[in-house]
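Yeah, one chain of the complex is gone here, protein chain that is, but the others are all in their spots.
We just call them A, B and C in the order they show up, numbering each chain from 1.
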Amino acid sequence: MSGFFGCVSRHSAVNDVFYGTDYHSHLGTKRAGMVFWDGTKFVRTIHSLENGYFRNKFEDDLPRFGESKMGVGIISDNESQPVTVTSHLGRFSVVTVSKIENIEELTAELLAEKVHFAELSGSEINPTEMVAVLISHGKSFADGIELVQKKIKGSCSMLVLTDHAIYAARDRFGRTPIIIGKDDKGYVAASESSSFANLGYEYVCELGSGEIVQMSSDGVRRIKEAGCRKQICSFLWVYYGYPSSNYEGINVEGSRYRNGGYMAIRDSELEPDFAAGIPDSGVGHAIGYSNEKGVPYKRPFVKYTPTWPRSFMPQDQTRRDLVAKMKLLPNEEFTKGRKIVLMDDSIVRGTQLKDNVVKLLDAGVEEVHMRIACPPLIFPCRFLNFSVSKSTYDLYTRRIIRDMEGGIENLSNELLAEYADPDSAKHKEMVEIMGKHLQLTSLKFQRLEDLVAAIGLPKEELCTHCWDNSSYVE
Amino acid sequence: MSGFFGCVSRHSAVNDVFYGTDYHSHLGTKRAGMVFWDGTKFVRTIHSLENGYFRNKFEDDLPRFGESKMGVGIISDNESQPVTVTSHLGRFSVVTVSKIENIEELTAELLAEKVHFAELSGSEINPTEMVAVLISHGKSFADGIELVQKKIKGSCSMLVLTDHAIYAARDRFGRTPIIIGKDDKGYVAASESSSFANLGYEYVCELGSGEIVQMSSDGVRRIKEAGCRKQICSFLWVYYGYPSSNYEGINVEGSRYRNGGYMAIRDSELEPDFAAGIPDSGVGHAIGYSNEKGVPYKRPFVKYTPTWPRSFMPQDQTRRDLVAKMKLLPNEEFTKGRKIVLMDDSIVRGTQLKDNVVKLLDAGVEEVHMRIACPPLIFPCRFLNFSVSKSTYDLYTRRIIRDMEGGIENLSNELLAEYADPDSAKHKEMVEIMGKHLQLTSLKFQRLEDLVAAIGLPKEELCTHCWDNSSYVE
Amino acid sequence: MSGFFGCVSRHSAVNDVFYGTDYHSHLGTKRAGMVFWDGTKFVRTIHSLENGYFRNKFEDDLPRFGESKMGVGIISDNESQPVTVTSHLGRFSVVTVSKIENIEELTAELLAEKVHFAELSGSEINPTEMVAVLISHGKSFADGIELVQKKIKGSCSMLVLTDHAIYAARDRFGRTPIIIGKDDKGYVAASESSSFANLGYEYVCELGSGEIVQMSSDGVRRIKEAGCRKQICSFLWVYYGYPSSNYEGINVEGSRYRNGGYMAIRDSELEPDFAAGIPDSGVGHAIGYSNEKGVPYKRPFVKYTPTWPRSFMPQDQTRRDLVAKMKLLPNEEFTKGRKIVLMDDSIVRGTQLKDNVVKLLDAGVEEVHMRIACPPLIFPCRFLNFSVSKSTYDLYTRRIIRDMEGGIENLSNELLAEYADPDSAKHKEMVEIMGKHLQLTSLKFQRLEDLVAAIGLPKEELCTHCWDNSSYVE
Partner (left out) sequence: MSGFFGCVSRHSAVNDVFYGTDYHSHLGTKRAGMVFWDGTKFVRTIHSLENGYFRNKFEDDLPRFGESKMGVGIISDNESQPVTVTSHLGRFSVVTVSKIENIEELTAELLAEKVHFAELSGSEINPTEMVAVLISHGKSFADGIELVQKKIKGSCSMLVLTDHAIYAARDRFGRTPIIIGKDDKGYVAASESSSFANLGYEYVCELGSGEIVQMSSDGVRRIKEAGCRKQICSFLWVYYGYPSSNYEGINVEGSRYRNGGYMAIRDSELEPDFAAGIPDSGVGHAIGYSNEKGVPYKRPFVKYTPTWPRSFMPQDQTRRDLVAKMKLLPNEEFTKGRKIVLMDDSIVRGTQLKDNVVKLLDAGVEEVHMRIACPPLIFPCRFLNFSVSKSTYDLYTRRIIRDMEGGIENLSNELLAEYADPDSAKHKEMVEIMGKHLQLTSLKFQRLEDLVAAIGLPKEELCTHCWDNSSYVE
């Protein structure tokens, strides 16, 4: 995932872009950047986030941006951004939340036309530069952005900073959000509406699928209408989104409370001592469970936020294990001899969950009833840079299915669909195997229909690809 | 406050002192240091924490410590530590959790004897160097440490690293804790037992008042018996302590649940929509309230931990206000039109609480019923470096009392005792004035007897000085 | 000016590119960069040199380059380099010593063809990216490099690093040098041959005007013959070049000794106490003067090299003045009452010279006979990024001429030619005015014919544009 924040104002936009981008730090841990148009030139800085936080890294850069009235910032889990280019449309900068499945084909096509690329992410073409190059091939910014949406397979929401305005453009099927806010001096566009409140912005609207707007300090002008098909990522509510954010008018924390509540209803015969969540993302679901079921909410784990603030993922496995080991402190007062319902958002690789269960068992827990806030992840995401899933078999669920199917890796979608069906024998057996492997007293996954109900949008407006492989591609 | 961690081992102690000290980061935000005896020399590093976290600051120093088997670390809200000196006892290093009320008298006395001081905290004598100098005037380490306890007024717990052992010595009346732990390779001494679990240490014992032990990798030898009078700081359970720590066998999180529960019992007629706590320290109290009263626990505020991890207190007021403004994100889903019971640990200056209440009101809350987890703070702490109280009138309660008494600053203890009595007319009027000033629908403070019951120790074993001025000095 | 160094080897080239580039530090003070092909990808780093030296800035980057066998480095007074692009020719990196007079026209032409530019130097198109884009429009690297030489007005020598070889290409009229060296493991190409000796490389050849070669560890292959017209910059011998460098087989220090010697011959009647030079570039000329005339060489000024090593030019005028003031220490032993012949390489702005003369007068010098090692600079350089001459009237000579001509700025070339003629009345008057203004006992400039003789190349093979406006453009 990644997240961006842009601002056009009649006053300086520098502080707002700085703090607004910082409020997207939960969406990425690798790199970040900001770019401003200061009235005469573009000023850009990019830093790695691997050994520091956004604010620490960019604080010293602020004087360089002067009193700029327009700028955009990005927290990125992938390539260096923003990308700034000079083109026949003039000079402009781009930030994206994107995944381009066909980047190799597009690269070959453009190189054959003697187009060149300047930015590199390691030895790869920088996807955001690809977007910038495609824009520069349009007759206008609107035309260029439409060209991007037409050419790429995958998903791309973006902000484009020019010397006269910021263009905000949501991806073709609305998989990732763009929210517009305003105060009395200008406008902002962000991935997360939670970034508005403390900066004094109020909600104006959300862009629709494929919609393009041009923002200046005077107003927001629609330059392309929204399309009629939308499939917003369900995982925003399950895991990615910040508790105080809303998408499509639906609050993240509220949906988690409802989601935990629905799981509690299906646990009518269970009598735990209390409900608990694995910090940070399991907490909302667990509070919902506790409130619905009328059992206490307690904390057998506390995250040591003073110095382990983020669930960041160091590249190096040794350090990754260390972070997993160190960040949660068990509290024996609420483990020894206890029967706990423990909630987590999802099972991706399965390794962190396993470590946490072992830590609880070592601390003397008697029963761990694990409840996962969404169905098993069976189909790797094709639309977002879901941080960990480099290959299908990074997914715990797929490794279990492969083993159940005798090690065969190439499984038909029909067979996988059977595993996805919570009422099938194969699904039940799969969950049972997982539960044993993870040393759990019991294990349940949320049912897709309950998750959809907890979110509250019609099923067809949600991307549920990773659970049931049912999303638009074209 | 401050916190320390020391380790003697048959293997390298470097990583354990590094991570163990880091787990005391919630106790101080100004400076930190570590010192090791590497078998031939003392290696010491000290850094400011004002623009970074302990681990970031000290990571690059680790190779300098080699495979040292003994070392101590400190997170300090005050002076530079550790202090290393060479003396007739040999070379040694000291870390302290201390407040020396009579430092000026002691300095004058020693200077007259042609003693010199080398370390400076700003333009003051470094209190930890004072401790080191007093130790060096003893005939032995034990004798020197006893001299410290005899000479100073205030409180001083300490670890002393020598070339042969670590001496751990708790302050005369046991106001601050020292917990001993062990694994199969050696021993540790810490301010917080929460630092043990993830490093693989198990609880051995707590030192008693004035007790001194000598720790080597072979064992812990008592060299001075504990005294019979103890008054441990109650505020450790209310605010300072980490949720998974125990002192005198009593868990912090558990005591907060009980404390919130007692407040709920006294709120029988109130019917709020839900209970909530101001992160981080209000959360435990609020969960206890919610569980006891049977109303949901919800989060109208979420702390942006990815980049605002600590409740740190920058020196500069502008930045302090900014931190206060930015770290908590309100969630309108749980504010608009809601009736909330909101818990906080205490009211010190009152400014942060006021800001948070205004933020909730701006977000549309209908009723805020504020519940404070301890009685009003009336008497400035004389035993710890309570971070904010530079003067009596930094305390919100004292400013209110002064105003009620017509601006007179020098009030008798009898009069103050009346304000401290929750059943007196003056106390009730005082709380009513505070509630109005803070724009609260209702305001209640915990009663001291309920707080004492929630902690669970006999009243005479607790220091309750800041509420009722009833603690030992001599 | 700027300078580059490239290496292809059968062993690691990393250290040699690092130290070899460092030995070009006298040619630029703004930015530097290195790029390596490590066998699978290009690894590039760029740093500002404004607050540090090349080696300090790049030392920490070395591990990132691994054991790469091919790489190039650049010290640049202008844009960020190297520029790396991906194109239909594959991926490649470029460093240049260049000045592109028609960059705006070329930019407009390319933007109209929907070409985009990604790198920015401030708000300008990066000239080295322009070179890279033009190369990428060729059918091959050779074709692309020829396109650069055909399209640009000005001058451009370059190294192009690809995944299979380094291309070295000297500018069309040979204004800036490229020297090829070798050892038993591979080949190097450099701006300064002085970089060879300590790295163990020996001289192979110099490229001719417009010549292109392809270097691999197996050998150097000519892919374009040298042109027949050459005009190498005379200023390399006067000021830019390092004393131990040779160009066209002629040593820099040796030419300076001869040059000072010729000046001494024209000073037959003068009887100074000794000769001295303004460090660093006046020293060689002064030694030559002393040796020829048989008067002692002495040092009334010593440069404080321990901490003022470079004649660097901070952007900020206050700091620039400070550097000028601090770096030279006067020695009263050799100033008080002395008659000094003082040599400097040239007069550009005139401000530093003025400050130095004042410093000598303050230190009690009786007579300062100033000798400038080249004729007055009248025509701003069109072929190199001569560091200071942003405008014609940055040149001290031109300001004097303007004043002599009643403030008229647009002077005909005929009139300027008169001032350039050392035997004209106008020239003599001009020099007299300068001498008075600079408070000199006497002032003489080197005559162009003597300078040409001191260098030792035929006049037509030297660019003498800045003195007599007589160089090839097409």
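Everything below uses one rule, namely that contacts are C-beta pairs under 8 Å (C-beta built on N, C-alpha and C of every residue); 3 or more make two chains touch, one makes a residue touch a chain.
The structure presented is a predicted model; accordingly, all values stated were derived computationally and were not measured.
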Missing chain -> touching shown chains B, C
Missing-chain contact, candidates B:61, B:101, B:119 or B:183, resolves to B:119
Just name the one of B:22, B:77 or B:129 that touches the chain not displayed here. B:129
Sole contact to the chain not displayed, among C:244, C:392 or C:469: C:244
Which is it among C:162, C:216 or C:291 that touches the chain not included here? C:291
Contact with the hidden chain only, please: which chain B residues? 40-42, 44, 83-88, 91, 107, 111-112, 114-120, 122-123, 125, 129, 132-133, 136-137
So that we can see where the missing chain sits, which residues of chain C does it touch? 19, 22-23, 25-26, 51-56, 194, 197-198, 242-244, 246, 251, 253-254, 257, 280, 284, 287, 290-291, 294, 296-299, 302-307, 309-310, 325-326, 328-334, 363
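Assume only the chains that are shown with their structure count from here on.
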Among the chains, which is located farthest from chain C on the basis of C-alpha centroids? B
On a C-alpha centroid basis, what's the spacing between chain A and chain B, in Å? 37
Between chain B and chain C, centroid-to-centroid distance (C-alpha), Å: 63
As a quick test, compute the distance in whole Å between the mean CA positions of chain A and chain C. 52
